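Quick one: the structure is below, questions incoming.
Only one protein chain is missing from this complex, and each of the others stays in its spot.
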Amino acid sequence: MMPSFVDILEYIGTFAFAISGIRLASRKDFDIFGAYVVGIATAIGGGTIRDLLLDTTPFWLMKSCYLVWSAIALFFVIIFKKHLIRLNNTFFIFDTIGLALFTVVGIEKTMMMETHYPFWVAIIMGAITGAAGGVIRDILINEIPLIFRKEIYALACVIGGLFYYIGLQIFDNLIIVQIISAASVFLTRLIAVAFHVGLPHIKNLEHDIKS
Amino acid sequence: MMPSFVDILEYIGTFAFAISGIRLASRKDFDIFGAYVVGIATAIGGGTIRDLLLDTTPFWLMKSCYLVWSAIALFFVIIFKKHLIRLNNTFFIFDTIGLALFTVVGIEKTMMMETHYPFWVAIIMGAITGAAGGVIRDILINEIPLIFRKEIYALACVIGGLFYYIGLQIFDNLIIVQIISAASVFLTRLIAVAFHVGLPHIKNLEHDIKS
Partner (left out) sequence: MMPSFVDILEYIGTFAFAISGIRLASRKDFDIFGAYVVGIATAIGGGTIRDLLLDTTPFWLMKSCYLVWSAIALFFVIIFKKHLIRLNNTFFIFDTIGLALFTVVGIEKTMMMETHYPFWVAIIMGAITGAAGGVIRDILINEIPLIFRKEIYALACVIGGLFYYIGLQIFDNLIIVQIISAASVFLTRLIAVAFHVGLPHIKNLEHDIKS
């Protein structure tokens, strides 16, 4: 059975997310099995939280390919470890494809649930699907989640959700809506990183809070 | 539709919990979206874990008001950031109201489940509803959970659960039971902070444990 175009994009996203988890775990001196676990958690963590919240079977329990792609990512890092820096831009593109696609997948899975959720729930589930894996990764390697401090990341998923909603009002063709939504995530993130666009931080905050 | 008195208390609790998450995230240099996410996680995290354990739809997927109150908390922190220290006592009271109310909400939601749980499960769910949000907050900002080290916090929720149980044996009126339980949480926490009452720590522990 040939994988569809969307399947291929999903594998690319899984691969890229797993790579980012494996690389960061390795820098923290995790062994290869630990790095593999962090890679898996990065790749499937967001979708797992979404599925638990929606009370549906976690997607990766149905198909082993997500663990297989994470394993391929592990071997890839082991073999090409010295040459990965040169591929940073490629990984960034892959990672952003994954972010965009996972967001759309999260939105659509929410809309297809028997429970009829309002659309803001779908937007949140899209953002969780896209961005929560990176948060779990950073918790596992004991770092402050990167995505909340640097260039726009999770907000790109929310923007993709809004574009999905707008697209639904205008177009009859669901594929067009999907492309608009995914493209808006992709471009938001691309522009944010290219021009170092981050959100403002709340500065001048008092320094002696006692919880 | 007018919100009930309990609704209003719940909004106050959500607001106060979100404020604490947003302030601590801001001190760790999270951007405003990251601070908002930490604020939301602090406010709804405990109830979400409770609902996942009880296998029921997470409460905040049904009503958008929890995200709205967290957003109001975000704007509040941004606007009044320089003046928040002076409000510390007010926030503490709000936070303690939230703790007390969330505990009671957690107990009652557990008792109303179709599965008939023993009462100790309800006590634990009350404590998780009240205290787990703060633990999630501290994990996200990469700090050791504060509530396990300083003045009595999670234990106040357990005490509230015990008072709920005792109240149930004595009074017919559920509202009286709720008030007794919430008041016991509130007063335990208030007294603990006012007099710096903490639980004992296990000292003199060996220093070369290898897990």
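List of remarks:
As written, the chain order gives the labels A and B, with residue 1 at the start of each chain.
As a working rule, contacts are C-beta pairs under 8 Å (C-beta built on N, C-alpha and C of every residue); 3 or more make two chains touch, one makes a residue touch a chain.
The model shown is predicted, which means the values in this text are computed figures rather than measured ones.
Although one chain is not displayed, chain A still touches it through residues 20, 22-35, 37-38, 48, 52, 55, 57-58, 61, 64, 67, 77-78, 81-82, 84-85, 88, 134, 139-142, 146, 150. If you put the missing chain back, the residues of chain B touching it would be 52-53, 55, 115, 117-118, 120-121, 124, 135, 139, 142-145, 147-150, 152, 154-155, 198-211.
Throughout what follows, only the chains that are shown with their structure count from here on.
In this assembly, the C-alpha centroid of chain A lies 29 Å from the C-alpha centroid of chain B.
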